[in-house]
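Note that one protein chain of the assembly has been removed; the remaining protein chains are unaltered in position.
Up next is subunit A:
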Amino acid sequence: MSGVPTRTDVAGEPAVPLDVPPPGNVQVGVDDVMLWAVVPYLVLAILILGSIWRYRYDKFGWTTRSSQLYESRLLRIASPLFHFGILAVIVGHFVGLVIPKAWMDAIGLNEDTYHFFALSVGILAGLATLVGIVLLIYRRRTTGPVFMATTRNDKLMYVFLLAAILTGLATTVFSVFDTNIVNYRDTVAPWFRSIFIFSPDILGMTAASMSFKIHTLFGLALFALWPFTRLVHAFTAPLQYLFRPYIVYRSRGKHPAPGTPRRGWDPVGTPDRGRPGVPRK
């Protein structure tokens, strides 16, 4: 490893100098191009267009679909544990992926200190999230009414959500014990940032270790599912509540009511056990 290694992307764009060389020989294959340059944009397109479509088409279905009415003893512990955990995890991802390493170095946060905080807080948050979601899934499966209210869509979402959390936590744990593991701030993070400047750093992601790749793929899958599941409620996190006036006056409205039936007003005789999203006869 001598000289300043450079990395070129597939299109032969100008070379970008690397902070730290990726170890070993990295071969970029077609599959890498697909996974780290094509799929991310597909996922982004699905996420953005899907959310817009869902918001326009299905405002009525845009809800948390809370099951607290059925059961609240377990929920009261598990749900905050999971949600606060995942919020901390999101903050962690932001720090790790979006803020360049150079900036951290610039404020005097060296590698060791950074990793100490990242790992300790990360594992704590990850564990909280994991315990939370496991409790939530347990509750969902064992509480009759809650299980009844679980759609196939929910189950699929849970698989990917749990997988993303498990693989994420695993990478964190691995990186504690395996000192040879590649620093994601030199591989995954540059790739992540490069996505948003439309110049995907395929080599960076290719150089990352397998556990990161798997975690990233599950994350991508989760984001692709996002607009079509109940996860959309996160996009309408009610932060505006902090600023809006308490009392809301609204005019009756200037637009004529739609002539087509609106969701929510099921015809009389709707099966009581039917669930949204499940075709009814």
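Worth a mention:
We take it that a residue touches a chain if its C-beta (ideal position, glycine included) is under 8 Å from a C-beta of that chain, and two chains touch if they have at least 3 such contacts; residues count from 1.
As a convention for this text, contacts and distances are computed from a predicted model.
Not every chain of the complex appears here, and the one that does not is recorded in UniProt as "Nitrate reductase subunit beta", selected from "BlaI/MecI/CopY family transcriptional regulator", "Nitrate reductase subunit beta", "Transporter" or "Oxalate:formate antiporter".
Residues of subunit A that touch the chain left out of view are 59-60, 62-72, 75-77, 79-80, 82-84, 144-145, 148-149, 233, 236, 238-242, 244, 246-259, 261-276.
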